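For this view, one protein chain was removed and the others were kept in their places.
Up next, subunit A:
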Amino acid sequence: MSSVERKEFKFKVVLLGEGCVGKSSLVLRFVENKFSTRHLSTIQASFQNKTVQVDDCKAELHIWDTAGQEKYHALGPIYYRGSNGVLLVFDITDQRSFQKVKNWVLEIKTCLGKTTEILIVGNKIDLDDERQVSRQEAEAYAESEGALYMETSAQENRGISEAFEALTEKMIQHSRTTTSEAPLSNRSIRLIDEEPLEESRRKKCC
């Protein structure tokens, strides 16, 4: 089967980022079109499905929403391993969360190499008055890393479906150009073994 004719895709997408930047709210808005101010902290990870239509292609997204706390990153590689797309979320009113995104980019590049597409998301643009990270700065950074950059507001439902669609488009292109590789579904599940864990930990400390 030629990959160019492929119309249906399955992608694993992971949301990463510091605590309280709005990862779960993004997913809730995207999947159920809801927003809640009374939100619970995410423990470890939660999982959701959603199908997106991009041009004439259909893509089923398996979205993994992860806990923001660093402690859970001991289990981290399990989540992003085998993912086709990563959403790195930060809060535009919090410079620190943007720095955290930079760390994530490094970690993902070392662990996943070029097998994944990265989309950096600046969330909470409804709080533009308190903005600490300028659009230009974030855009320039994303470009330097070969990633996409988009701004969203889960509260006001701005830019969210656009963000997921843009990422899906990129993932479709990616999977079309890398046809020779094994099917993605096979790569998304890998042994949770001692070695990769140790390896990633060693890399993390640099």
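To be clear about the criterion, contacts are C-beta pairs under 8 Å (C-beta built on N, C-alpha and C of every residue); 3 or more make two chains touch, one makes a residue touch a chain; residues count from 1.
We adopt the following convention: contacts and distances are computed from a predicted model.
Student: Assign the chain not included in the display its UniProt protein name, restricting the answer to "Elongator complex protein 6", "Rab-GAP TBC domain-containing protein", "Ribosomal protein S5 domain 2-type protein" or "General transcription and DNA repair factor IIH subunit TFB5".
Tutor: Its UniProt record gives the name "Rab-GAP TBC domain-containing protein".
Student: On subunit A, what residues meet the omitted chain?
Tutor: 19-20, 37-47, 49, 62, 67-69, 71-72, 74-75, 78-79, 185, 188-192, 194, 197-198
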